[in-house]
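What follows is a structure written as structure tokens; I'll ask about it next.
All protein chains but one are shown in place.
This part shows subunit A:
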Amino acid sequence: MAYSDDPEWADIVPLPQDDGGPNPLAAIAYTEEYSEAIPYLRAIMAKNELSPRALALTEDIIDMNPAHYTVWLYRAKILLSLKADLRQEVEWLNETATAHPKNYQIWHHRNFVIDNLGSAEGEAEFLAQMFRIDSKNYHVWSYRQWLVRRFDLWEQGELEATEKLLEEDVRNNSAWNHRFFLVNGREESAGVKGTGVREREIKFAQDAIRKAPQNQSPWNYLRGIYDRAGLPLSDMKDFAHEFASLDDPDEVHSSHALDVLAEIYGEQDGRTAEATKAYELLANRYDPIRANYWNYKKATLTHGNGVAAA
């Protein structure tokens, strides 16, 4: 039913939008529904009416324009004022998030609601549902980190969940990043410096690399663990050599391994020739997209060590 025909809204004088012509910029051919609803929203926001009908109207507006930054804040205020059932709000949010998976404001609102509810019950199922739509949705992953901190979920199967997602898609960089957060993001934990954790994480990344050596995510993860643990990159040399031989240029299975080897040899005295060779293989054969970069690295190498490259 149109708002203008609805007895519940009969007392409201719609407050139409003045678009500011002539020649307004980015004028939109609004849908009929939006054109009808917005003047009612404006009228009750001007009155700061905090009522059930206002709540219903914000729902209608959000469905058409989820990026409306004040309508979300207005809705939050109404919810608190009416002491509304926040469980119901979560159910509505679940549907809305599915309909607008890339909307930004919705996650801010969800934080507010779940924080006020004080419970993460049902959130795991909701996240799984969102990941089925897109397992790399940035908002969902950011929200998941917030949940872990807010409800102390560090030991509640999160690590296992990243393993499962990486079994499904070993190239899901979001899942790799979440794992790094779980291992290192907890203030009171030693993280990768803890007993056994470093070894576990190195093995986890190495196993993933052996599955798919050209996958950049676990290579970055492995380097991240090394940095965090204070291990020298040179400790990675034998592992990197599993995927790249500098003696036999046909035996290279990962450009990322070459990259690591170039950096290791570049930092070693008297090994500039090996580093140069690795950069040349990258530039000329194994990673031509970044040829300019590898040649630049090669040049930096020569200057950096003050030794002419072989």
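We adopt the following convention: a residue touches a chain if its C-beta (ideal position, glycine included) is under 8 Å from a C-beta of that chain, and two chains touch if they have at least 3 such contacts; residues count from 1.
In the analysis below, contacts and distances are computed from a predicted model.
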{"item": "Record-based protein name (UniProt) of the chain missing from this complex, from \"GID complex catalytic subunit 2\", \"Geranylgeranyl transferase type-1 subunit beta\", \"Ycf54\" or \"Exosome complex exonuclease RRP44\"", "value": "\"Geranylgeranyl transferase type-1 subunit beta\""}
{"item": "Contact residue for the chain not shown (choose from A:94, A:216 or A:245)", "value": "A:216"}
{"item": "Which of A:118, A:157, A:232 or A:288 contacts the chain that the document leaves out", "value": "A:288"}
{"item": "Sites on subunit A contacted by the missing partner chain, in the whole complex", "value": "14-32, 34-35, 38-39, 42, 45-46, 48, 64-70, 73-74, 99-104, 107-108, 134, 136, 138-139, 141-142, 145, 168-174, 177-178, 180-181, 184-185, 211-217, 220-221, 223-225, 227-228, 252-253, 255, 284-293, 296"}
